[in-house]
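What you see is the complex with one protein chain gone and the rest in place.
Letters A, B and C name the chains as they come in the text, with residue numbers starting at 1 for each one.
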Amino acid sequence: MKYREALRAALDEEMDRDPAVFVVGEGIGERGGSYKVTEGLLAKFGPNRVIDTPLSEAGFVGLGVGAAIVGQRPVVEMLFIDFLLLAGDQVINQAAKYRFMSGGEGRVPLVIRTQGGTGNSLAGQHSQSLEALYYHIPGLKVVMPSTPKDAKGLLKSAIRDDDPVIFIEHKQLYMTDGEVPEEDYLIPLGEAEVKRAGSDVTLVAWSHMTLKSLQAAEELAAEGVNVEVIDLRTISPMDIGCVLDSVRRTGRLVIAQEAVKRGGVGSDIAAMVAEQAWDSLRAPILRIAGKNTVIPFNLALEKAAVPQVADIVAGVRSVVGAPART
Amino acid sequence: MKYREALRAALDEEMDRDPAVFVVGEGIGERGGSYKVTEGLLAKFGPNRVIDTPLSEAGFVGLGVGAAIVGQRPVVEMLFIDFLLLAGDQVINQAAKYRFMSGGEGRVPLVIRTQGGTGNSLAGQHSQSLEALYYHIPGLKVVMPSTPKDAKGLLKSAIRDDDPVIFIEHKQLYMTDGEVPEEDYLIPLGEAEVKRAGSDVTLVAWSHMTLKSLQAAEELAAEGVNVEVIDLRTISPMDIGCVLDSVRRTGRLVIAQEAVKRGGVGSDIAAMVAEQAWDSLRAPILRIAGKNTVIPFNLALEKAAVPQVADIVAGVRSVVGAPART
Amino acid sequence: MTSVTPETVLAMYETALTIRRFEQRAIEQYRVGNIRGYLHPYLGEEGIATGSIAALEPSDYIVSTHRGHGHAIAKGHEPRRMMAELFGKETGYCHGRGGSMHVASRSVRNLGANGIVAGGLGIADGAALSIKQRGGSEVVVAFCSDGSSANGMWHESLNLAAIWDLPVIFVLENNQYAVSTPIRDSARIEHLSDRAAGYGMPGVTVDGNDAVLVYETMQEPLRRARAGEGPSLIECMTFRHGGHHVNDPGTYLPADQLAYWKGHDPLIVLRDRLAASGVGEAAIAEVDERVERVMDEAVEFATASPNPSLEEFLAEVAS
Partner (left out) sequence: MTSVTPETVLAMYETALTIRRFEQRAIEQYRVGNIRGYLHPYLGEEGIATGSIAALEPSDYIVSTHRGHGHAIAKGHEPRRMMAELFGKETGYCHGRGGSMHVASRSVRNLGANGIVAGGLGIADGAALSIKQRGGSEVVVAFCSDGSSANGMWHESLNLAAIWDLPVIFVLENNQYAVSTPIRDSARIEHLSDRAAGYGMPGVTVDGNDAVLVYETMQEPLRRARAGEGPSLIECMTFRHGGHHVNDPGTYLPADQLAYWKGHDPLIVLRDRLAASGVGEAAIAEVDERVERVMDEAVEFATASPNPSLEEFLAEVAS
């Protein structure tokens, strides 16, 4: 099943299960959304639960917050994570804070589905990886699945969660294929998964970078380097325990992220591991990340702006090759 | 001279020097701004260069971007950094990217003056420390002065800079006093300052946390712990070299930030130092930071939500006390 | 126009007086240091919350603003728990975590005050959408301000409500100033209600200091909303009796304008309305006394209440 079909199945099942669940966004009805995730939902659930909106990003995110507060379970689709900046106040000052500021009485079971990342020559305002912005905000959960199976199980959990969840997909994943269980299942928020077991070095990634990391691990295996690839799946709350366990075994950590390195989630992981697995580390932690640049339009430049498989391979090699500290 | 007076002096001098400089924001004219920074400027420079705006945050930040593109040097005042989220698109998608996306031809000499932080019981939407959001964005510079002298010298440099600068002040600093040179001077963006020399441990801070760190260093000195306090002053571009030099001497690093720890700037510093000064580190890096919470209204809870001097003292002690690795 | 009974007028008087005295007591408590942070008094604007909310059912929702004490009290919040919240006490509506700018309560269907001007208008649309989705007949009253009308969120929220026929009544409290900025410097039109036409919704401007008039003006928009015919905008003219917040002297307010509006005080207007509807002084005196008792009790309650537990808070935020 394709990633986008898995997302659609999750929406379909949850809308079947709970009449409080509805979807709202730009061109998600008849058109089925820019990435065709909501295709068919309008026909099945009608205009009362599948709502096309004007280009009022702050307005319809706020609408989602309000509907959630009174007991609905809105799934708001934001075409690009770049545009979520137009609703920054609604996400960060309203959705994320309502529960705490109301003394715990108010809850905001809102899911904001959006997508980020490079690869389609969409240039600076349509290609960003901005998860770090939401990762920093208390009150928000941030999910970034890399496979169809995870996408479905995590989206269903996100919809059932009573707090706001920023659910970030990736342009390059919608058409990827993968096994998805027949039966109804959930994947809990906050659980990482070891996507490939290994003993020489721990390679942590999330979203599309997980696929690139697995390819890198394949290549390195051929060289006899045994890489453990961890897919965080949810970055907030983060399953740092899974990372620490692995690092305690491998003694080496490489983090691969598409987002800009400065202030990225990878820095946080590096800081936590260096703090908590200090004595297990046998080499400096390496962060492989996006360059300090706006994403360029030109294809070659765009590729050079974010880590490619070869960069990960080279990075892991350098860490494994580094003189071990004992 | 008080911090807010130093800021006013910087605006006054730059507006005198360059007719392209003007200020725009809410209640900054007759009223002189919520923190009285712009007091007197309207009388001196007139309504053409000191402009009161309606509550159109995205609009007047965009206005600043446009004026800057055509050669003015706007200084936009955003009352609270919390409200800058209303202009997220204008700051991150427009101001930060214009130069790159235009192929380098377009420049945006815009300064956005704003303020953040806790201490006045202003609750969740008026007390945040959000520098990490802008720190992560290529194309933005982020300045966070802690003293009147730095505030003046850095604001003048920010105004003369040809790229957008997010200039973040702190509520608790406006009334603080400090020496400010008589003569005209600039402090370059991107230069940290060792505010107190020491040999046992490096303590890195910025903005208001610098003052708390210096107090902590005083207390620790009494215990014979010799703390070197570095004030980053500018967090982007960051003078990491200054931090690395210090850590190479002290072998120990503590970072104190008011912002939430998860995804904060401190994590980035920790990651960079662990990567580049690996062999000099004799103990794990400690990040002392804000708790994972919305800022509470209640005074006692608000205090507990962010690091206090005692927390810094205790943190530094624990790091100095940690068994040295050699 | 519905004919307003003497009982209703008297009830409105009690509400307006309760708001008035609550604000005055809160300011006293602020001065002696029992309340901190921002406190935006509703003094002089009581007619709007009083008249508009008197027209509602308990099942209807409101969305409030940074100047929200009046809305909350009119919607049924207990003054004592309001005062406790302003004190930052555990017994407050937000357990001391929200304060004046974030008072909210499910119990009375107040979706919350807001520290962000216009920040609650999308929330109002969302609550209204859910009413529509569930086929309910409740209404959401979205209080907003002259300053908010310059914000993009105001535009988007009114337009979304209009295109989807959402049961929202936007009650714009035009006190003619945003802190020190007069509305004439923020809008080049006579009446902000004229903007309603741009969204295809009815808009009207009325005297906000006449609670009874506001109450009556609410009737048609309420009918429309409950009938699924969509939102309306009611602009209520009013004026602050003092500064923007308790620490703002408000010296920029023109003396003559201030004098006019103080003479046209919502409580004076209500007393005239009471006289006109033949309510006797005795009944009024009874209300006055009751309100005083409630206020004394509120301050005592807030004072005696415990602070939130630091341990509990630290446990909540551990990580």
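Simple rule for what comes next: contacts are C-beta pairs under 8 Å (C-beta built on N, C-alpha and C of every residue); 3 or more make two chains touch, one makes a residue touch a chain.
Owing to the predicted nature of the structure, the values given are computational and were not obtained by experimental measurement.
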Statement: Listed by label, the shown chains touching the absent chain are A, B, C
Message: Among A:Pro74, A:Gly88 or A:Gly124, which one touches the chain that has been omitted from the display?
response: A:Gly124
Query: In the full complex, which of B:Ala67, B:Ala96 or B:Ala289 touches the chain missing from this view?
result: B:Ala67
- request: Can you work out which residue in A:Ala132, A:Ala305 or A:Val319 touches the chain that's missing from view?
  value: A:Ala305
Task: Check each of C:Phe143, C:Phe170 or C:Tyr199 against the chain that is not shown and name the one that touches it.
output: C:Tyr199
Task: Using the touch rule from the top, list residues of subunit C that touch the missing partner.
output: 150-156, 159, 162-163, 185-189, 194-195, 197-201
Field: On subunit A, residues whose C-beta touches the chain left out of the figure
entry: 26-27, 30-31, 52, 54-59, 82-83, 86, 120-126, 262, 291-294, 296-301, 304-305
In subunit B, positions touching the absent partner: 22, 48-49, 51, 53-54, 56, 58-72, 74, 89-90, 93-94, 98, 100-106, 138
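What we mean here is this: only the chains that are shown with their structure count from here on.
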Query: Among the chains, which one keeps its Cα centre farthest from the Cα centre of subunit C?
result: A
- request: Mind checking the centre-to-centre distance between subunit A and subunit C? Centres are C-alpha means, answer in whole Å.
  value: 40
Query: Hey, how far is the Cα centre of subunit A from the one of subunit B, in Å?
result: 29
Field: Rounded Å distance, subunit B centre to subunit C centre (Cα mean)
entry: 37
- request: Scan subunit C for residues touching two or more other chains and write them down.
  value: 94, 96-98, 102, 114-116, 119, 152-153, 317
Field: Contacts with 2+ other chains: residues of subunit A
entry: 58, 89, 93, 100-101, 138
